[in-house]
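Have a look at the structure below, then the notes.
All protein chains but one are shown in place.
Coming up: chain A.
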Amino acid sequence: MSLVGHQPPPIFRRGPAPLVRLIVLVSICLAMLVADIKFRYLEVLRQGLSVVTYPLQMAAAAPADVVRNATLYFATLIEVQLENAELRRTQLGAAQQLLRFEQLKQENVQLRGLLEMAQRVQVRSIGADVLYDAPDPFARKVILDRGTQHGIETGLAVVDASGVIGQITRVYPAQAEVTLLTDKNQAIPVQVVRNGLRGVLFGTGQGRLEMRFVLAGADIVEGDELVTSGLDGIFLPGLPVATVSSVAREPKDAFASIECEPAAAVEGSTQVLVIGRAALPPPPPQAAETPPGGR
């Protein structure tokens, strides 16, 4: 029908065919997915567009806030009294340790000075509230009510009263996203308190934790406590993470299969502390085999 050089009249012109449009848009989406998941190139675009969506998100979160505040308001007197008694008890236990802490800290500084070891790193911490679980059902993340404005950066550790719950993975101007320890893609370097054995703890995706790459013959038993080793230069050393709940050694496997229970209420905390080093750790030494004058 159409002749060369003769365009259809404008009322019938509808741009490229639907299938062509579908293929173009799907390829754009796939490119974005790879760029985002694999290389994390799109953080800038995400930050920029989040400024547009932020007011709408705040408006949508308002009803959830109302519900949360209402349940808090109607919490019975008995519950509050019980909680108060519990808090007093823990406070008393903590006070005992705190009284000696100051003295021990001084002693530690002096001893480290005598031994000419590097001083312990300075810590900075920011308190935050957990706003809600992130809606993405494929990951285990929560949203905090503090962001870049309050000095939060990606990579900082997030702890509650009894241990590590996760790590900041994305920061918005007034909010931050925490990937919980139980997320399938989250890993944390740990150390056994009893003997200093090091390993890496992974989330399994079903709310449990697993310590991988520990040799089958290694000295680790049920009930061992795991703390952060700080070897990654991101987490502070010595934060409680988990307790070993079962150790299974198969003769055919080189590594033991170790399941762990998180020390903190990873998926149930409401008030958390974001902690990190006040100063960046020194850069790791360069590998010796880099060719001279290679740049």
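In this section, a residue touches a chain if its C-beta (ideal position, glycine included) is under 8 Å from a C-beta of that chain, and two chains touch if they have at least 3 such contacts; residues count from 1.
Rule of thumb we're sticking to: contacts and distances are computed from a predicted model.
Q: Looking at UniProt, which of "Rod shape-determining protein MreD", "Germination protein XA", "Lipid-transfer protein" or "Phosphate transport system permease protein PstA" names the chain that isn't shown?
A: "Rod shape-determining protein MreD"
Q: With the missing chain put back, which residues of chain A would touch it? List them for me.
A: Against the missing chain, chain A presents residues 14, 18, 21-22, 25-26, 28-33, 35-37, 42, 45-46, 49-50, 52-53, 56-57, 59-61, 63-64, 131-141, 143, 170, 177, 183-185, 205-206.
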